[in-house]
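Before we start, here is the structure in question, set down as structure tokens.
All protein chains but one are shown in place.
As written, the chain order gives the labels A and B, with residue 1 at the start of each chain.
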Amino acid sequence: MTELYHWFDLIGIAVFAISGTIVAYEKKMDGFGVVVLATVTAIGGGTVRDVILDVPVFWLHDQSYFFAILAAVLITSRLINKQKSIPYYTLQIADAFGLAFFAVMGTQKALLAGMPEMTAIIMGVITACFGGLIRDVLAREIPMLLKGELYAITCIAGGIVYTLSVYFSFVTELAMVLAMLMTLFLRFSAIKWKITLHVFKYPD
Amino acid sequence: MTELYHWFDLIGIAVFAISGTIVAYEKKMDGFGVVVLATVTAIGGGTVRDVILDVPVFWLHDQSYFFAILAAVLITSRLINKQKSIPYYTLQIADAFGLAFFAVMGTQKALLAGMPEMTAIIMGVITACFGGLIRDVLAREIPMLLKGELYAITCIAGGIVYTLSVYFSFVTELAMVLAMLMTLFLRFSAIKWKITLHVFKYPD
Partner (left out) sequence: MTELYHWFDLIGIAVFAISGTIVAYEKKMDGFGVVVLATVTAIGGGTVRDVILDVPVFWLHDQSYFFAILAAVLITSRLINKQKSIPYYTLQIADAFGLAFFAVMGTQKALLAGMPEMTAIIMGVITACFGGLIRDVLAREIPMLLKGELYAITCIAGGIVYTLSVYFSFVTELAMVLAMLMTLFLRFSAIKWKITLHVFKYPD
């Protein structure tokens, strides 16, 4: 069972590494810097989570994450070199899958560490969003996280679904799948129908 | 008494959340991203402090901070929507009050954790300045902290006043008030009379 979670983790890591590689290509970066950007994107959120929770950082004693990242960078760059172009939505899709996986894994890890529910949900947001945040800051882009679309809030929704499912004693696997689907559904809806939230009334 | 400190903390958190909301408006951000920016600004400095000190991060087991942030964002955005404009000095004032509160609370927490005086003063600077630093980096502004005005140095002055007051066995509350007034006085002076420091001779 723990092995299943590890695979979930590796998939989340890989899709974020893909998103980092795509951003690197779009910003005309090159060389080993691409691997660095992909790595920071992939492990940044979980690292911040573990440091704040004061638990051992997840990749310290497990090198498989770095092989997943290397494989993701190699395959993605090979594909990009063949296609010569990447549609913008591939970045958004990779990012959305990363969000869904990490929002759930982050909430779960914090609950297992004995955190209160609200803190656990915030840890889900940090795990899911901070890798992409660092990616966008390093690439000198406006962070997706800070744009008006549904973004952090999709992770909060996923975290709430997971926390509720655990509260109602659902099987863990079911709770995870439900929460991931919730995050993915909201995020894809936001991308497809351009759903936005408004805090400010800006003059048009 | 500890409750008094908690209220001080909450006020510092709220004024930094206000500053984050103002910056978000100025950079034409919107949606939940505003809450994220306000949150990161408000809890960023204290989080970095606690992680470096290796003490439990202050918001892990206390959700009141997030309600303070949410209230600050709601009230500030409501006011901005009514006024349709915000004078630049409101940002500077909110930021200055945040500096004063956090420089003192940070120095105090580090001293209580048994750190040497100089480290404690640096922790005050980190607590006070890093939230605003992250805010400015995310908003892609030149960080206030790195401009030529008196900024970090006002926190150092506040930290020194606090440390000295403790050394001379002043009542803690008096030490806190003196140190905050020192920070506020210097920062407001720097803003009002445009006091600057020079390290380099730039050609005019």
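By definition in this document, contacts are C-beta pairs under 8 Å (C-beta built on N, C-alpha and C of every residue); 3 or more make two chains touch, one makes a residue touch a chain.
Since we're looking at a predicted model, the values are computed, not measured.
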Candidates A:F16, A:W59, A:F97 or A:F130 - the one touching the absent chain: A:W59
Of the residues A:F32, A:F168 or A:W193, which one touches the chain left out of the display? A:F32
Hidden partner interface residues of chain B, rising order: 51-54, 115-116, 118-119, 122, 129, 133, 137, 140, 142-143, 145-153, 196-203
For the chain that got dropped from the picture, name the residues of chain A it touches. 24-25, 28-37, 47, 51, 54, 56-57, 59-61, 63, 66, 73, 77, 80-81, 84, 137-138, 140
